[in-house]
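Report on one structure; see the data block that follows.
In this view, the complex is presented without one of its protein chains, the others remaining in place.
Our next item is chain A:
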Amino acid sequence: MGALPPVAPAVLACGEVRTGLLPSFQALDGRAAAQLLRLRADERVRVSERPNLYALSPDVLTGVDCRLPTSNGAKVRAVGTVAARAALTEGRVLQATAYFSAPADGPDLRRPWGHYLVRPGLVEPFGKLPEQATAEGVLRGSGRGELDLGMIAEGLLAQLLRHPLLDHKAPFKSRRTHLRWAARRAPEGEGPSLERFTLAEDGLRTVSLRLPEHVPAAAAAGLCEDLALHDWLLTTVVHMLDTSRLGAADGPAAVLALRPAVDHLLHLWMPRAHVDQDLGHLWEVLEREPGFTRQWRTLVQRIRDQLAVQAIPLLHEALTTR
């Protein structure tokens, strides 16, 4: 950042994404999406129409001065700002992310607040940052009084959900997921890598990354939003198929249960659509094992087959009653 006094480069970036269905009967178009995500009057919402409709809010900051979550109980006070942003995909899936990055060490004294504000999204530890313990601590979730990314993301989501544009008539029931991520610095000379994707209970997912120094935290946030979006799609459609009681249910009921997937979700699958070029290839790991797209294709095929099967008696009926 030009003439700003040097701050040790970030060695850790962490975030939490909350993903859910926009509670609106109709999907929002680009203009409405921009209106919803306009968190500040003077800053534009970035709207993209290719390859799909995607709107991204500006970052808003929350000041923090508290302990960092750590897996080994180390007490590290840190001061700075956490960035939060929201994204809306195809006017249908709303995501809120809170994220920060942290340098390897910081001064033992709190600096004037203006110092932190010109380094948005940076949280400086007092003394040395226990990198691994903090990364693990963030993935595990924060304890009492510790930096709470989930609360910041949830706060932003709550603010957005109060927007008058929303009628709170979601076309079907679904559950939110949260994905926590932590990215430690990759060893010198190595590229970015996705080390672990964990599917935990209660809609929690965790992602461990390694990133080279030049990759900004915002790019990591973008990748993790993309992962969270597609994981949410899988989770939601699997759940929909489960509750539709395929095979057992009578024809019209199954059609009714699966219809929202066709209307609102099937066209949303588009991995890497808005991911930083340097990070897009990290998807390949998940495509090999467990095979996100492979599962999605199977689900889509099942839904289409089911609808076709249900259509046959209807067609038959129509022909015979003529």
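Methods note: contacts are C-beta pairs under 8 Å (C-beta built on N, C-alpha and C of every residue); 3 or more make two chains touch, one makes a residue touch a chain; residues count from 1.
Throughout what follows, contacts and distances are computed from a predicted model.
Colleague: What is the protein name, per UniProt, of the chain that does not appear here: "Urea ABC transporter ATP-binding protein UrtD", "SCO2522 family protein", "Inner-membrane translocator" or "histidine kinase"?
Modeller: Missing chain, per its UniProt entry: "SCO2522 family protein".
Colleague: Using the touch definition up top, pick the residue from A:T19, A:T70, A:S142 or A:S174 that touches the left-out chain.
Modeller: Among A:T19, A:T70, A:S142 or A:S174, only A:S142 touches the chain that is not shown.
Colleague: Touch as defined at the start, partner being the missing chain; which of A:R40, A:H267 or A:R288 qualifies?
Modeller: Per the contact definition at the top, the residue touching the missing chain is A:R40.
Colleague: Any idea which of A:L117, A:A200 or A:V238 touches the chain not displayed?
Modeller: Looking across A:L117, A:A200 or A:V238, the contact with the absent chain belongs to A:L117.
Colleague: Touching the hidden chain in the full complex, which residues of chain A are there? Just list them.
Modeller: 1-5, 39-44, 46-50, 54, 56, 59, 61-67, 77, 79, 81-82, 98, 110, 112-115, 117-118, 120, 142, 145-149, 151-152, 155, 276-277
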